[in-house]
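Apart from one protein chain that is not included, each protein chain of the complex appears where it belongs.
The block that comes next holds subunit A.
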């Protein structure tokens, strides 16, 4: 039965859900773009506050949703990214002529799915939460559906994601047929007591399903097209919050099941990680579209992150946490700039590299923001990206995973080339033609403030990472 404990444990989820319902009722009554965005932001902030309150209370969670360090970390990251997306969307959708308010409703539903996903410790809740996160994303990606590319992105994600879900479900069915349990704990005990070929097949299929959402090579084919086509705020959410949630659930599965660290599965993970690092970076090399380039780079970044999955012990949780924070902040900065340059909405996003040629001479601060984000993605010291990469390499060296260390170093070296290529473009002489540009005084728009704030965090945490590392110590300690 439901107890007060259960109700408290799900406070953030319920607050997000309540906000979604409030917005739905609001839309039915009167459409008001600004008010909708404000209500959404207030709801997300309340959910953040309730998270802090919960961590003070120390409630263990319910049978289906666990409340441990990983849950808190992922929830905070998802909510922060959602807040950034709401502010970006407010400026972006200002120029959209159709219905704008539904975007926030969809965003809130996806946030609810992400929160539930990062907390789930039961295959049924995992499945529902994953679907709840993906379903609104189809709508968000196809939001500006009169633009053909946006519609294409939404449909592509819908169909391929459905195929991925089919794999996931089949894997779950195989595991259930073997063990008769759906909760992670029960699954793990049955897996360790009598692991069989069927169990292995089931885990493999689940890995395919989740690997699709993370766009790990070879399940990455949808990534560039979807990143290119989707509207800026939707892509920002897809690239940050949804990936964090899926990664955390995989990490939780792997931490719970020591079976992952032995034999065939570990080999599979090593190969997938290595291939993702190399393929992601190599494919990004000659991209002339910034969004596609960032999509490929996210494939490579999840390759690096998979080092934590392969090792799965010791510093793995801290490494994953630090890297996820750096990935999230950096990508919020990079996609934020792309969205800012494309706001307010006037057809397809300005993502081709020539749109950014000479950006420095028009908008020096915006160019600086993008430069810092790209430096952090490349892992240059004094940015948070460096701290993340340092942790990943340290973890790989400590666990003697030499192939992965080689992969990270090679990947970073290749990555530097294309990140620098974009940076050079920013400082080239401006072409004569007037291109798409950010609005004047962008820095005083809410989304401008968000982007600047995120990039300041990237630099501050790069120079003084102690608070972040302390937090991760707490997360790792609270996850055991």
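Simple rule for what comes next: contacts are C-beta pairs under 8 Å (C-beta built on N, C-alpha and C of every residue); 3 or more make two chains touch, one makes a residue touch a chain; residues count from 1.
Assume contacts and distances are computed from a predicted model.
Colleague: One chain isn't displayed here; going by UniProt, is it "Sodium:proton antiporter", "NADH-quinone oxidoreductase subunit J", "Galactose/methyl galactoside import ATP-binding protein MglA" or "Oligopeptide transport system permease protein OppB"?
Modeller: Listed in its UniProt record, the absent chain's protein name reads "NADH-quinone oxidoreductase subunit J".
Colleague: Check each of A:12, A:43, A:69 or A:136 against the chain that is not shown and name the one that touches it.
Modeller: Selected residue, touching the omitted chain: A:136.
Colleague: Among A:67, A:80 or A:110, which residue is in touch with the absent chain?
Modeller: Counting the whole complex, the residue in contact with the absent chain is A:110.
Colleague: Tell me, which residues in subunit A touch the chain that this view leaves out?
Modeller: Interface with the chain not displayed, on the subunit A side: 1-2, 10, 17, 20, 24, 31, 62-65, 97-99, 102, 105-106, 109-110, 112-113, 116, 124-125, 128-129, 131-132, 135-136, 138-139, 142-143, 145-146, 151, 154.
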